[in-house]
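What follows is a set of notes on a single structure, which appears directly below.
Only one protein chain is missing from this complex, and each of the others stays in its spot.
We call the chains A, B and C, going by the order they appear; numbering starts again at 1 in every chain.
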Amino acid sequence: MSELAAAEHGHDHYDPEANKLGFWLFLFTELLLFGTMFIAFAMYQDMYKIEFIEGTHHQNIILGTVNTIVLLTSSLTMALAIQALRRGLKTLSIAYMAFTIVCSAGFCVIKFIEWSAKYHKGIFLLNENMDTLPKGEQVYYGLYFTMTGFHAFHVLVGALLIIWVMVAVAKGKVHAKRLSFIDNVGLFWHLVDLVWIFLFPLFYLIR
Amino acid sequence: MSEDKSEHIMPVIGYVGIWLCLIFLTGVTVAVSFVDMQNLTLFTALFVATIKSTLVLLYFMHLRHDQPIIFYMILACLGSYAVFVILTYSDYLYR
Amino acid sequence: MIEAASDIAREVDYAIIVVGGICAVFFLGIVAFMLLCIFKFHHTKTTKTKQIHGNLFLEITWTVIPTILVFYMFWVGWQGFNKIRTVPDDHMVIEVVAQQWLWNLKYPEEDIQVVNNFHIPAGVPVKFKLTSLLDDVLHSFYIPAFRVKEDCVPGMNTYIWVNADMPKNGESETYNMFCAEFCGKDHAQMIGTVTVDSPAAYEKWVQSVKAEANKPVDMKLALDATSPEVQGRDGETLYKTYCVSCHGSTGMGQAETMVPNARDFTNLVGWKQGNKINNIYETLITGVPGTEMRGFTSLSPWDRFAVAHKVASFYKGSGRQKVSEAEAKALEEKYKLSAPYEPKKTLAIDQAMDLLLKEKK
Partner (left out) sequence: MNPDSKNFYEVARGLTSWLFTTDHKRIGILYLICVMTFFVIAALLGITIRLELFSSNSEAGGSLLGGGEIYNRILTLHGVIMIFLFIIPAIPGVFGNFFLPIMIGAEDVSFPRINLLSWYCYIIGAALALFAILSGAIDTGWTFYVPYSAKTGANLILPLSAAYMLGWSSILTGINFIVTVHRLRAKEMKMFRMPLFVWASYATGWIQVIATPVVGITLILLLLERFLGIGIFDPTKGGDPILYQHMFWIYSHPAVYVMVLPAMGVVSEIIPTFSRKTIFGYSFIAWSTMAIAAIGSLVWAHHMFTSGMADESRILFSFLTFFVAVPSAVKIFNWLATMYKGSIHLEPPMIFGLIFVLLFSIGGFTGLMNGTLSIDIHIHDTAFVVGHFHYTMFGGVGVMFFGALLYWFPKMFGRNYNKKIIYLCGFLFFVGFNMLYGTMKWLGIQGMPRRYADYVPEYEFWNRVATVGSWVMVGGLFLMIFHLLYSVFKGSKAEDNPWEGTTLEWQTTSPPPLVNFNEPPQIPEKPYDYPEEVKS
């Protein structure tokens, strides 16, 4: 303890449990961030039941379902990537992660298709056509674009993080004995999945 | 400080099984949404979503094999969130 | 304590005394005990200490006693609150629509509208239905003498009620009324007065407001700024109530008041809806769509002309065109200005709000 020569980075030791705990606490903030928007959704759903159902009828349920499956699959491959690395299978792990990124790209593309379809129908933020809709529907679309937008943003950030981890694994900085980074990115990715599990039925299925 | 416990490694088949469950539940919830059930629609949709998220939490996010403290922390977090929802709703219910 | 002018006000004062009294007793106890410790156990007096780690009995006692007391306080507050929120059946209604920064008060039963300063009869429960203009901001209707307050929320209806005491002089008594929810620049000027009248005085007041508001308009006199009818209306004061917060006391608008896009009355260029007296008159009803300018529907026609002339007076040149015969006629017909008074059906408050908004659009 009294070794002063060890400069300040000397404090920095690897503690996977602390890392996990800290990252979970961070995930709580993400949960509550989305949770707050869900509160807004729930209250307005209660106030404008009919308008919200009307809004749901304009959603493309097939694209929504496909997107759900894509995201669930990416979650699986991410979990498998971590499991592979834990067993020391570096190449397999990288391959799984590459597949995860492909899935996330697919998710974003489908999302883009959905949004642009709405855009062409004149349903978009700042579009004058929106003012002609009934009050509750305007709120529905406001929430739809905000919440799915936030979620898509998280997908993008998650994909970038996975790319980062891939590089770290390839360079050997993250390996079977030092898993915190990939573990935590995995947790983040599953959280993104978790949020979608609730977004999907609320925006597409309550008919 | 870094007591790296030999952690439980779930086999690949286990993960795939969970994934199949999730896909199946997605199918169920989509199918059910075409049935007109009035007030139950919201409830079933949320119920299925809760099961799905529990699966993700327990297996993909390893909660089942982690230290219990994380589990309790999540309970605390979700508990406070539930309270936020209920108390906010108390306003909208009576307004 | 300020004057309490209703039963509810006295009820609230009673609660303040009860809760405040309990708190004061506890606070004095805390101070006394603290002083006792400081003097008795000061280190110059004693170096012997007794290391007490706790005492379950004491802990439970001083958990349970405050719990019981706060329950009691809650109960006191709840009882008072129930009285504040339960309106007796035989009440009269006043509809309040707040906007930045004045109060429109509408008496549907009497069919009159006033701004900021209003009267209520003593001994009659009065329910105030509160809201703000749909595209306005939050305000809060607060009369300290009655100890009541409630926010005016755009798109929502809230209420309070009062049952005022008979004025001490048997005639009328005036109290302050404030906006208590922060609403912007002139929040502190959004104040008015409520005058509690004896029934006779109240009836007299209603009649005088009615007579004012429904005086038929002679277009010729109305369009002449120097006519005694226009001069007799205090255009200066009306301007201060309705216009000064955005357009300023010299009429310079944006240049003077920091309100973006507020019209400068001292030049004639760029008036969106025309700058003749009849145009100004109409703008005072409809507002200017897409801007902060609102219609002021509670102005009486004569007062509206007085305001229009006041606004016009800021331009000192001679470039303003006269209103033609035809235009005067059109205005007269559109708003039935010369028709004698007929009691009209009143609108429900939310309809009125929607109308106001539609007019703006």
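For this structure, a couple of remarks:
By definition in this document, a contact is a pair of C-beta atoms (placed from the backbone, for glycine too) under 8 Å apart; a residue touches a chain by one contact, two chains touch by 3 or more.
Values in this document were obtained by computation on a predicted structure and should not be read as measured data.
Although it is not drawn, the missing chain touches A, B, C when the whole complex is taken into account.
The chain omitted from view is touched by exactly one of C:G184, C:P199 or C:G274, namely C:G184. Per the touch definition above, the residue from C:T49, C:T226 or C:S318 contacting the chain not shown is C:T49.
Mapped onto chain C, contacts with the missing chain fall at residues 1-2, 11-12, 15-16, 19-20, 23-24, 26-27, 30-31, 33-34, 37-38, 41-44, 46-55, 58-59, 62-63, 66-67, 70-71, 73-74, 76-81, 83-85, 134-138, 140, 142, 144-145, 147-151, 153-156, 158, 176, 178-189, 191, 257-260, 357. Residues of chain B that touch the chain left out of the display are 1, 69, 76-77, 80, 83-84, 87-88, 90-95. Mapped onto chain A, contacts with the missing chain fall at residues 1-4, 6-9, 11-12, 15, 17-18, 21-22, 25-26, 28-30, 32-37, 39-40, 43-44, 47-48, 51, 125-126, 130-131, 134-139, 141-143, 145-146.
Quick note on the criterion: only the chains that are shown with their structure count from here on.
The touch graph of these protein chains has some other shape, matching none of line, ring, star or complete.
Rounded to whole angstrom, the centroid-to-centroid distance between chain B and chain C, based on C-alpha atoms, equals 50 Å. Residue positions of chain C with contacts to 2 or more other chains are absent. Residues of chain A found to touch two or more other chains are absent. Chain B meets chain A in the complex at residues 1-4, 7, 9-10, 12, 15-16, 18-19, 22-23, 26, 29-30, 33-34, 36, 41-42, 45-46, 48-49, 52-53, 56-57, 59-61, 66-67, 69-70, 73-74, 77-78, 81, 84-85, 88-89, 92-93. The part of chain A that touches chain B in the complex is made up of residues 13-18, 20-21, 24-25, 28, 31-32, 35, 38-39, 42-43, 45-47, 61, 65, 68-69, 72-73, 75-76, 78-80, 83, 86-87, 177, 186-187, 190-191, 193-194, 197-198, 200-202, 204-207.
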